[in-house]
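Please see the structure below; I have some questions.
A protein chain is absent from this complex, but the other protein chains hold their places.
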Amino acid sequence: MTFNRREFLATGAAATAAIGTPMILKAQAKEYVLGASLPLTGPFATAGQLVAPAFSLAQKLFNDEGGIAGIPIRFVTEDSGYVPQNTLANYQRVLATEGNSLVAYFSDSTGAMKLIAPELKGDNARLMGSTSFASELADPATHPYQYLSGPTYQDQFDILMQNIKLAGGSKIAIIYSNTEFGRDPLEHGRAKAAELGLEIVLEETTKPQGADIPTHVTKLAQSGAEHCILHGYVTGVWPQLIGGARQFGLPVQFHGTFWGMEKLIADRITAEAGPFLAGYQGVMPYRYFYDRDDAPRYQQYAALSKAMFAGTPLENYMSTWALQAMCGLELAMKALRATAEAGNELTADNVAENLSGISDWDSGGFFGGPVSMTNNKIGTGRVYEYSPETKLFTPSSDWLST
Amino acid sequence: MINGNLKADYSADERILNNRNKQFFVYGSMFFLTLFPVFADDYAVLMACKMGILLIAVIGVNVLTGYTGLISLGHGAFIAIGAYSTVIFSNLFDGLPTGILPFVVVPLAISVSAIIGIIVGLPSLRVKGLYLAVATLAASFIVKFLIEQDLFSPWTGGIVGIDTPVPNILGWELDTKREMYVLITVLAICTMLAAQNLFRTRVGRAFIAIRDRDYSAEILGISLLRYKLMSFAISAGYCGLSGALGAYFYARILPDQFGLNLSLELVAALIVGGMGRTLGPFFGVIIIMLVPELIKISMSSATGGSLDWARYTAPVQEIVFGLLLVFFLLKEPLGINQITDRMLRAINRWPFARG
Partner (left out) sequence: MGQFTQFAINGLMSGAIYALIAVGIVSVYKATKVVNFAHGYLIMFGAYFYFTFAVIIPGQEWAPEWLASWKPSWMLEMRKGLGMFSPLGAVLDWMANIPRILLGLVGAVSCNAILGRVVERTLMRPLMGQSVFAMIMVTVGLISILSGSASLIWTADAAFVPHIAPNTPIRFELFGTMIFLFGADIVNMLIALLIFGGIVTMVKFTKAGIAIRATAEDQSTAYSMGISVPKVFSNAWVLASTTGAVAGAILATRNGISPSLGLFGFSVLAIVLMGGLDSYVGCFIAAMSVGVLEAMTQWKMGGEWAAIVPYVAVLVVIIFRPHGLMGQKEVERI
């Protein structure tokens, strides 16, 4: 290979320049930065790509309202590939380049939240929301700066199991992905089932993608379960499992948790493989976006989406995943604005204190009524059922709180 | 000029830095590394720390693959063992004063790694080449699987990972990245020197003999059993040290950090840098760590940080990683070290013949 000296020097200079650039960025005009990592590639890319537009919408919406006490905000959104250490690296990078302008961060997985949690100390601490509903995070004593914009996965299991009990079920199966996300509510679920007198006849772990569907369905068939909870999946595996079970004619009632409840995915499955999701139920902390008659905040979103995403499928519908991100950002903004208006510095401690003090918040759409932050989470949700004819998830229970 | 390399005695010829250009390069680099934390920003320091940690592991792989000629695709597992042992032993010896804890824990982590290295190396006595590559690959999958098991989660934290202790060296608490940089750089330079010197001893020469032809080496009286396992132990030990530093560097470790990608990264860095050369890992790590960063920075500045394009960055990084590996194998199998050697030689002989 011929790599002459001049080329070598040029490459070296380019490398030095690249490392040096962040130092120049540091001295920028006054604005607040909110960082985010999203899984734009990797196993949950579909979700990440649906959530991403919400951030440009949020930037416009919040800046139109005056940013944080008159100072505009800017989002720095990056790809993580659903790899926790990438999220950590993204966080550390934006922390190093933006310094004190960075006021909050939105991270993208249970694993990342847990990996970053111990890094949030002293000057490195920032308020951190995420796509995760991991139960371990809902504890201000151990995770003071991290919060959930809904109920934990454990709460979701509680709601589902109570609903199963009400429906007269007795034998349940739990199928979950072998990830920290999938395993999160398992132990709690066992205890809850014992408490309610439900018998867990099958606990099956699968790969998060590319799972061996025929074998899992066979095990489900032979377990004789009446109800089956699917947890830890986003776009893949759960539809195939339900499809396989229906082909065998199993009379199992399937239940999902937040990430398996997206209308876009359910619609696509119906279009591609037939109406086998009929009767599929699951727990959802938010209202669906089409249920916005008395939801002023949703109507604002809708008006903005129409303007910003004209001609795309996002024009009229915002996915539940994007709603979760929006809810997280609304909470963060509320806390940041309250801190700034009180004349305090936007340190993680000040903001977190304001966040945990949020009570009787009228979200203007997300939830059934006014909600409060308790233990850095909002423990409310409701069970919805999918109908392939109307292509809608309709509520089959009232708002339940835990 | 070439006559500047005059050597008047044997000791001058035996020196590691046996000419002025090498001296200039090595001392210059050390000078740069010393000043680096003074002028670099946080992110550059962070990258440098990561590079240092990876470098120590690549030096370890170099001992095994570059010098002894045994292929391993599973060295990520030894880093994992080093990291997890550090955490486990730190929790176990909680009673010791924190200032001396690292002096107990890190050597223990290194030895656990080395012992497991010997166990994984056992098949190397019977199989060679790609059989060994697959055997090590299989072993690394199994190690990661065991770490994730619920059965061991009281010690390893299972799939959700475990928090790591803050290192404290005789009362000096290294709780910032800049302090970690000092520790990592010092240790990286020490390990590099140790590796260089290893190959000036009887053991190192035995490794090289085994690499060149194992049966011939055996006929010369080199015990294959002993030296192959020793090579595995040393190389796993280096990776164990790298893992221990990684555990101190990150506030939490997850089993996912030590997957197949890490093992492939180690081998790729070695091939790109130059196998069986002391500075090979050094150059390789710089390329393997910096190129993805450069791609990311240039792609985001070219697209103005647009989210629509952000999702193409990771695939491009992956492709370039593969292309680098293939390119060096096809065009420059001896790696960057060969390129720098050529340049040094050309400078040395200037203005006479080059090449």
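Which chain is which? They are A and B, in the order written, and residues in each are numbered from 1.
Operating definition for what follows: a contact is a pair of C-beta atoms (placed from the backbone, for glycine too) under 8 Å apart; a residue touches a chain by one contact, two chains touch by 3 or more.
Everything numeric in this text was worked out from a predicted model, so none of it was measured.
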(message) In the whole complex, not just what's shown, which of A:Thr235, A:Ser305 or A:Thr339 touches the removed chain?
(response) A:Thr235
(request) Check each of B:Glu179, B:Glu293 or B:Glu318 against the chain that is not shown and name the one that touches it. (result) B:Glu318
(request) Using the definition of touch stated at the top, determine which of A:Val201, A:Leu230 or A:Ile265 touches the missing chain. (result) A:Ile265
(message) Tell me which stretches of chain A touch the chain missing from the display.
(response) 41-46, 49, 178, 203-207, 209-219, 221-222, 235-237, 239-240, 243-244, 246-249, 265, 268-269, 272-276
(message) Even though one chain is hidden, which residues of chain B still touch it in the full complex?
(response) 71, 73, 122-123, 126-127, 129-131, 133-135, 137-139, 141-142, 145, 148, 213, 215-216, 219, 260, 264, 267-268, 271, 311-312, 314-319, 321-326, 329-330, 333
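To be clear about the criterion, only the chains that are shown with their structure count from here on.
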(message) Can you work out the whole-Å distance between the CA centroids of chain A and chain B?
(response) 37
(message) Considering only the defined contacts, which chain A positions touch chain B in the complex?
(response) 1, 3, 5, 8, 14-15, 18-19, 21-23, 26, 40-42, 45, 48-49, 52-53, 55-56, 76-79, 81, 83-85, 88, 92-93, 95-97, 110-111, 114-115, 117-119, 136, 178-180, 183
(request) State the interface residues of chain B toward chain A in the complex, per the touch definition above. (result) 40-44, 46-47, 159-161, 163-164, 250-252, 254, 256-257, 290, 293-294, 297-298, 305, 307, 310-311, 313-315, 331-332, 339, 343
